[in-house]
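Let's turn to chain A:
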Amino acid sequence: MVVINIILYSLFAILVGLIFMGIGRKVSARMHLRYGPPFYQSILDIFKLMSRKSFTHNFVMDLGMVMALAGLLGTMLYVPIAGHSAFISNSNIIVIMYLMAIGSLGMAMAVTASGNPNATIGISRALTMMLGYEIPFFIIVLGLIISNNSSSISVIAASQAGSIWNWNIWHMPLGYIAMEITLQAMMGEKPFDAMIAPAEVASGPMVELSGKYLGLGLLTHAVSIFVETGLMVNFFFGGGSNPIDFVIKQLGIYLIAVIFDNIFPRYKIEQAVKFLWIFPTGIAVVQLLLLAF
Partner candidate 1 sequence: MNFDSYTLTKIAKNDKYTTYDLFFGPNHPGMNGNFGYVLDMVGTEINNVRINAGQLHRGFEKLMERRGWVQNLTLVPRICVMDPDPNEVTYCMAVEKIMNVEIPERAKYLRTITLEMSRLTSLLISIGGAGASLGLYTIMHWTMADRDKVLDMFEWLTGGRVYHIYNIPGGVRRDTPKGFLEKLYETMEYLESRLPDYDSLLFENPIIHKRLKGLGPVTKEEARKTGLSGPNLRASGNALDIRKDAPYAAYSELEFDIITQEEGDAFARALQMRLEYEQAIDLIKQAIKKMPEGDVHANLGNLGMLKVNPGEAYAKVESSKGEFGYYIVSKGEKKPYRVSVRGPSLPAGFLWATKHLPKMKIDDVAVWMGTFGICAPDFDK
Partner candidate 2 sequence: MNITELLKDLNSRGLEAEKICDGEIKVIANKDNFITHLHYLQSINYEHLANINGVDYIDENEFEVVYQIYSYTDKIHIIFKVRIPREKPVIQSIVDLWEQAQFYEREVHEFYGIHFEGNKDLSPLFLEDWMDLPPLRKDFDTERFSEIVMGSMRNGGKK
């Protein structure tokens, strides 16, 4: 039963993530004054990529890509979807934060194995960016833990149930603002997309990925969108009463990120880390102090 659950939850997360990507592309297109691709375009892309021949450089590259996807799927299983989850766990935030790093590390292993300098610069930027957003993210999470006396996401989500006015976004608005900025960096959207910057490092980590590897990379991205927006819904938007409610809230959060993505140019990596360490961290610290005292 648990195995079937895990497979179903994974497929659900991938599907939702891919459709979100398609809708995001459509929204960007409308902001560019274009018509845009159909909302299921990303699914077509994945099928095509999986059917192509692909180049591998060595065993580490194969392993790394699978590890990245597996790490993020593992993270996803700990995120409660409207109170449901694949197996019984207390969905501890610390575990999730720990597992989320595996995705990035797997990607780092895979792309550095390719030996392309663009990919190496790109992934070193991605890891630096992780260093940048983990600190404000952890401070926000600390605030949530303190206010709920629990590090379980299920508990945090359940505490907001009932009315819309129970949502944490009203209780800790500063934390929400900090999280919104941090989320932009976590999803790698502009202005924090220095790692994939096509004009600088020719799409960074993805430079040497072809066919199935790029497909796995896209799937990883889709799952990461699901996980990160899911965390946001659980933290600040009451976790949703049913899965459809949950997904709609996720979509809203994703579209805010997409809109910001389209109106900002990108920071350099050092500017981005500096920004993340000053503004969201500062706001989150103020929120933490307000909650603590």
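Criterion applied: all candidates are chains of the complex that A comes from, given by their letters.
Note that a contact is a pair of C-beta atoms (placed from the backbone, for glycine too) under 8 Å apart; a residue touches a chain by one contact, two chains touch by 3 or more; residues count from 1.
Only a predicted model underlies this, so the values are computations on that prediction, with no experimental measurement involved.
J.: Given that all of 1 or 2 sit in the same complex as chain A, name the one that actually touches it.
T.: 1
J.: Considering the complex alone, what residue numbers of chain A touch candidate 1?
T.: 28, 31-34, 117-118, 121, 190-191, 193-194, 197-203, 262-269, 271
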